Every structure is written in C-alpha cells, then in structure tokens.
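Part of the complex only, each chain left as placed.
Labels run A and B following the written order; every chain starts at residue 1.
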Amino acid sequence: MPLWKVYHPTNAFTDVDKQELAEKITNVYEGVPIPKFYAVVIFEEVTSGNCFVGGVRHDKFIRFKVDQIARTLPGPVIREWWMRTLDEVIAPFVKERGFDWEISIDETPFDLWSLQGELPPPFESIAEKRWVAENKASPYTYQEKLPAGHFLLTPGVTG
Amino acid sequence: MPLWKVYHPTNAFTDVDKQELAEKITNVYEGVPIPKFYAVVIFEEVTSGNCFVGGVRHDKFIRFKVDQIARTLPGPVIREWWMRTLDEVIAPFVKERGFDWEISIDETPFDLWSLQGELPPPFESIAEKRWVAENKASPYTYQEKLPAGHFLLTPGVTG
C-alpha cells in the first residue's frame, strides 16, 4: 500500500541504513494497523548532476515520494500528526547527516490496487485482520469482507 | 495516457519479455478504445538491496505503478473488472516466474496533460477517433471536438 520512493544521491545510505529506514517506515504503518507487507520502500540513486532545486544543481538533496493507497487520512489533525510522525522517522537519515529533503504523499484509489493477484480486503475487515496476522496476501471469502470489530446494522443507533 | 512504470529486479525480463508485456498492456487500452500511442511502458531496474517489503529486503519483487489519464473508470463493477483484467495480463510475467508483485493505479487530471504539444481531444470525439486511426497526435479543429457517435442536444430525451 504505501509505496515509498526515496530519491537519494549516490552513497547517501549504506545497506544497513536502508534496512533500518525501511524498518522504521514499516513500523509506522504496522501501528495503524495494516498488514506489514503493504509497506514497500524502493531506494533510487540519483547520480550527480541530475537533481535541481530552485533551478540550482543540488547533489545533497533527498526526495521522498509516497503513494498511500489503503487508508485516506481523515481530517486536518490526523493529517498534520501523520506528517510530523514521518518527519521524525526520517530526520536521523537526512537532517542529522547534512542533507536537504522534502516529502510528499499522494492518496491513490483503494479500488485500483491488487497484491499477488488479490484485491485487498476492506479496511478493518476480518480478512484484513487475517492478512495482518499471516503477513501475506491470500484469497478470502465474502464473509471475511465484513468488519472485524463490533458493528451495528441499524443506522442512527449508537452506543 | 496510461504511464506504466515497472520496477523490477535486474534480469527479471529479457528484451523479448519487455516487448511482449508492453504489447499486451497496450492491447488492453487499445480495446477501450483509445489511441494505441497513449500507452507508455517504462521498465526500471531496481538493483539488488534497494527494495524492501514489510521492512525486509526483497530482491524478487515487481512493483507496477500506473497513471491513467484519459479515462476515469466508472463504478465499482468496471473498476474491479479492470483490475482483474490487468492481473491476468501480468500474471505470466510475475506469478508464473516466482516473483512477488503488486500493482496500483492512480487517476490523474485529464486537462493537465499534453502530447507532442497538443492537448488531447475529448473522449470519443471525432478528433480522438482520427487519432486512433492515425495512431499519432496532430492538431485538430474545434469541430472535431464534438462526439464521434450519435448524440442528442435535448436534455432528458432518450431513445
């Protein structure tokens, strides 16, 4: 679901750095919770002379471009909190190493997405809960598309 | 219009594979129909150690990221059918070769798009029909922006 593209200068990160950053990003999504394997991080080297910021060549710039599919963040408070959370995750890999950086997130359609040939189950459904537990995509029944938690069928009734 | 980015491990595909996959993808869009040349496929190698799934390094993962511009898929039935159609197209190139994979589609604004300096003509217009036939972008008149098929100017009248 989230696809993170990390455009970075040559040698910005070691293999260990990449592993650690990918894990920390994954942890954030796992906490939502969503299945861990939804989080994909791809590192892409931008060789010297191919990145420009404000019209000026910039060889110490890291650009994070994220597509989020499984969840639309609801409301301004959660959206701001989310950005600040991600900023904390990436800070040790950029700010504290002397890079400039930028991150932006797009929210793409939930229903135009598939994994291992399976259309992912609805948010917080029984099937999604099972995918979280098994940490892999697998076929699911119609029954498993129902919400995992307690739910009411009578509109307007709460509590 | 559709821009397909295929992020794949080194040596996942031969030149012949790439040609075949690009053709099969193009055929799906041609069947809509839209001009064949709208379909662009770019293969991008992700070298070993640069892809992580669920926080774990994964060197056998293929990620398809698609931007669709010319058409917004209407309604849940067509959207699901569309994903299943694409899954069938890519299966022989991923599933049957032992790769894990994921595909997601974004729908980007129709009116922020141009080809060879031309703003593409409206859906199913006379000009689009000509572009399909000629398989290339070219200037078109205001008259050609009208629908290619039979159309009624009286709202509310059908049949």
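We adopt the following convention: contacts are C-beta pairs under 8 Å (C-beta built on N, C-alpha and C of every residue); 3 or more make two chains touch, one makes a residue touch a chain.
Model, not experiment: these values are computed from the prediction.
Student: In total, how many copies belong to the whole complex of which 2 are placed?
Tutor: 3
In the analysis below, only the chains that are shown with their structure count from here on.
Student: Could you state the distance in Å from the CA-based centre of chain A to that of chain B?
Tutor: About 24 Å, centre to centre.
Student: What residues on chain B touch chain A, complex-wise?
Tutor: Going by the criterion above, the answer is residues 7, 46, 49-57, 61, 63, 65, 73, 76, 79-80, 82-84, 86-87, 91, 95, 100-107.
Student: Which of the residues in chain A come into contact with chain B in the complex?
Tutor: 3, 15, 18-19, 22-23, 25-27, 35-44, 67, 69, 106, 108-109, 111-117, 119, 135
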